[in-house]
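The complex appears here without one of its protein chains, the remainder shown in place.
Up next is subunit A:
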Amino acid sequence: MGNNLWKDTWLMTVRNIKTTLRNPFSFIPNLIISAFFLLVYEGGLSGISQLPTFEGANYLAFILPVSIVSAAIGGAGGAGQSIVKDIENGFFSRLLLTPASRLAIVLGPIIAGMLQLVVQTLLIIGIAFLLGLEVVTGFGGILFVLLIAVGWGLAFAGYSAGVALRTGNAQAAQAGTFIFFPLIFLSTTFVPYELIEAQWLKIAATINPTTYIFESMRTALIDGWVFWDLMQGVFAIVIVCTITITFAAISAKKAVSRG
């Protein structure tokens, strides 16, 4: 009795990848926006890296995490969108009527969303290299940045899947993605913390976990292997993932329960 969790997860993931690829407009806009951030901010703002606070850092390496986080959040958001689509099409119920593992039904879109995120992040990093990116920590540093992107994406995937499962409604899930803007921009997005003028923005940046993601990526890209600076991103991920994955799990349990 019971179905094979691995086999079911595989089936669900493959199917989600397939349908994502068939809807290029579900990921192309986000990819373009992320690449656009990189090009425009690098082109328009790179002069400010002459300021002493930047300590000679390359602005491209400074702004790259913003673009990566934007791509990661977009990719991970795909998980929630797939779930909402399935609920609206009645396909989610169809799956619940089969012996498929309940966990696999929810994991499939999340894994597919994470894979989408990895591809998008690699594309953005590739573009950065084409623009002349140099990374002090080399290949290991790029790998670290990718892992942080995946971790942060997972946190966001938990959030978006949770909202999707709870509401089952495209508009609500769409509204949920608006958190994207404060997450990205109420932070050390364009300049280091010391250069932020407004007190309210300083407070927001301190609260916003994305700040620690940016800082830890920038450490890897610009400063080198400074352990505790790198770890702040990891801590942020662990804390936020715990919250959002719990939220997703509770919502999933509710969505597949028969109460």
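Keep in mind that, in the parts below, a residue touches a chain if its C-beta (ideal position, glycine included) is under 8 Å from a C-beta of that chain, and two chains touch if they have at least 3 such contacts; residues count from 1.
Just so it is clear, contacts and distances are computed from a predicted model.
Among the names given as "ABC-2 type transport system ATP-binding protein", "histidine kinase", "Protein SCO1/2" or "Monosaccharide ABC transporter membrane protein (CUT2 family)", UniProt records the absent chain under the name "ABC-2 type transport system ATP-binding protein". Note on the undisplayed chain: of the listed residues A:N23, A:T53, A:T206 or A:T242, the one touching it is A:N23.
Taking the complete complex into account, A:T98 is the one of A:T98, A:T206 or A:T246 that touches the chain left out. Interface residues of subunit A with the unshown chain, by the touch rule above, are 1-3, 8, 11, 15, 18-19, 22-23, 86, 89-100, 258-259.
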